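The complex appears here minus one protein chain, its other protein chains still in place.
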Amino acid sequence: MLARPLKYARPASVAEATALLRSHPGARPLAGGQSIVNVLKLRAAEVDALIDISRLEELRTIAATPDGGLELGAGVRYVELASAPLVRERLPIVADVADGLVDVQVRNRGTLGGNICLNDPTSNFPPLLVALGATIRIAGAGAERRSVPAGDFFVGPYRCALEPGELVHSVVLAPLGGDEGVGYQTLQLARDSWALARAAVWLRRDGDAIADARVVLGCLGPRPARQGAIEAALLGGGGGEASVSAAVAAPLEGIDAVGDSHASPEYRVEMARVYAKRAIHQALAQTEAPA
Amino acid sequence: MNDPETTHLVEVQINGERYERAVQARELLVHFIRDTLALKGTHIGCDTGNCGACTVLVDGQPMKSCMMLAVQADGLSLETVESLSPAGEELSDLQKAFNDQHAVQCGWCTPGMLMQAKALLERDPDPDVETIRRTLKGNICRCTGYVNIVRAVQQAAGQDVSAGIQQEARA
Partner (left out) sequence: MSVQDAAAPTKAASTIGTPVRRVEDKRLLQGQGTFSDDVWMKRMGYVHFVRSPHAHARIGDIDVARAEAMEGVYATLTGAEVEAMTEPFMQIAPEPGSRMEDYALAVGKVRFVGEPVVAVLAETRALARDAAEAVEVEYELLEAVVDSLATLSPTAPVLHETIGKNIGYQDTYAWGDIDWALEHADHVVSIDKLHFHRFSSTPLECNAAVVNWDRGTDVIEVRSNNQMPQFAAMFISPAIGMPTSKLHFVSQDIGGAFGLKITSYPTIAACMLLSRKAGRPVKWTEYRSEAVTASAHGNERTFTDIKVPVMADGTILGFDVKAYDDAGAFMRYEPLGGVIWSQVAPGCYRLKHLRVEYTQVLTNKCPCGPNRGYSRLQHLWMIERIVDIVAHELGFDPVELRKKNYPQADEYPYETPNGCFYDSGDLPRMLDLGLELADYDGWRTRQAELKESGGGKRIGIGIGSTLDSGTNNFGQARLVNEHLPFSGNGEAAHVKLDLYGEIAVNLGSSPQGQGHETTAAQTVGEILGVAPTDIHVKAGYDTASHAYVGFSGTYASQFAVTGLGAAIGAAEKLRDEIRLVAATALGATPDEIELADGVAGVRGDEERAIPFIGIANLVYTNVAALPPEVADAVSLNCRYVYRPPFEIPDIETKTGELTLTYAAQIHVAVVEIDEETGHTEILKYVAIDECGRRINPQIVEGQVHGAAAHGIGAALHESFVYDEESGQLLSGNFYDYHAATAVDVPLLLTGEIECPSPRSPNGAKGMGEGGGAPLSTLCAAFQDALGAGGAVVTDTHNPSERVWRLLRERSDAPRPVEVVSR
């Protein structure tokens, strides 16, 4: 299919890009284009102009933060996340998730910023970033920057906390302590394919007990959904088989599952619990002290 | 700073040849390659970026030319299936492997498959079967069931084809 007539510009800096976005209200940023080009082809949205930010080097950095965490530029491609030694070393889960995304071609072009700004309910990174407690750095006019916690960034399906004229600059991730673990589990239609249910979990253990946890479900509603009741049920527990199973049976929050040709809402919800359980166990396994 | 425009002059290297053309901003790279340059080897199999028939190498990396605008290729270097061996002349080792292993039936996915396989072997000269399958995941073939394509990539990598697949399949 083919797009409607549109305009295109390739600014030389983030400041130029945000200026263009401000002066052209119908413009949208173009990063890897692995979603928006489809949207244009389907004529599913009105876009007057594309502001190509895919070559802005300042968005393409993978940097170590002084606290041992990472700052990942919005324009970093999945293939770079999957292969960067620094990401592998500090937050291997980010590399793994990037490596399982769709296919080689999409990984070669698609970007972290594009993924989170699209915020499709099935997008891979939003639940993970919420679970990791990431911070989204946003570029505004000129050198202006503001930060939004990932938990507040994802507003609704295909909507995020960007104001007109803003761009995601980077994603800042805290380091993982030895007593922390991350789990990420997905039920897919087929391998490396569309997600039917997804759970991302971060937790911290204090001795034998789970001291803190973020349990986030994807695919089931307008935005990645923190599961307060499950988290509460986990806290203080030892993470044993029975207690985790009991915890994931808690009432789900922020869920509005819809059915489609692949799965019913009922099945998606049940699977969300199963995958939450598996992600919790995956996270717990990382917190166990080496023998 | 340039304002957004509808028409752009792009300069792109394709298979070592330099092309300079005016393109509409909305024009897909694949249509530029096929309709404007008449490089017919690159195919279109879907309109949602799922099938990979339009895969070309952009600065050496496989990308779907239906998921890029032509204007985005400005200043970049592309390789299409036509670059693998001149028309009518001897096949490259990779192409010959596809012929030997009967990895071609209708030929529609073939150009994209070849470009994907070429990039894989440059990245990883001795990929295992699992890596080959995961790499080909972005290229849909409706004729072969993929088995012979995996075999062809194995042959091109200098691996023992029959042993590899049979062992994997039997294990």
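The first chain written gets the first letter, and so on, giving A and B; residue counts start at 1 in each chain.
Keep in mind that, in the parts below, a contact is a pair of C-beta atoms (placed from the backbone, for glycine too) under 8 Å apart; a residue touches a chain by one contact, two chains touch by 3 or more.
Values in this document were obtained by computation on a predicted structure and should not be read as measured data.
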**Message:** So there's a chain missing from this view; which of the remaining chains does it actually touch?
**Reply:** A, B
**Request:** Return the single residue from A:L189, A:A232 or A:A285 that touches the missing chain.
**Result:** A:L189
**Message:** Across the whole complex, list the residues on chain B that are touched by the chain not included here.
**Reply:** 24, 26-27, 31, 34-35, 38-48, 50-51, 53, 80-82, 84-88, 91, 95, 98-100, 102, 104-111, 114, 129, 132-150, 165-166, 168-170
**Request:** By the contact definition given up top, give the residues of chain A that touch the hidden chain.
**Result:** 1-5, 42-43, 187, 189-194, 196, 260-264, 267, 270-271, 274
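Note that only the chains that are shown with their structure count from here on.
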**Item:** Centroid distance [mean C-alpha coordinates] between chain B and chain A, Å
**Value:** 29
**Complete:** chain B residues touching chain A in their complex are 1-6, 8, 24-26, 28, 31, 47-49, 52, 55, 58, 61-64, 66-69, 71-72, 74, 116, 119-120, 134-135, 137-139
**Prompt:** chain B touches which residues of chain A in the complex?
**Reply:** 1-12, 16, 19-20, 24, 27, 30, 33-34, 37-38, 40-42, 48-52, 54, 79, 102-106, 108-109, 191-192
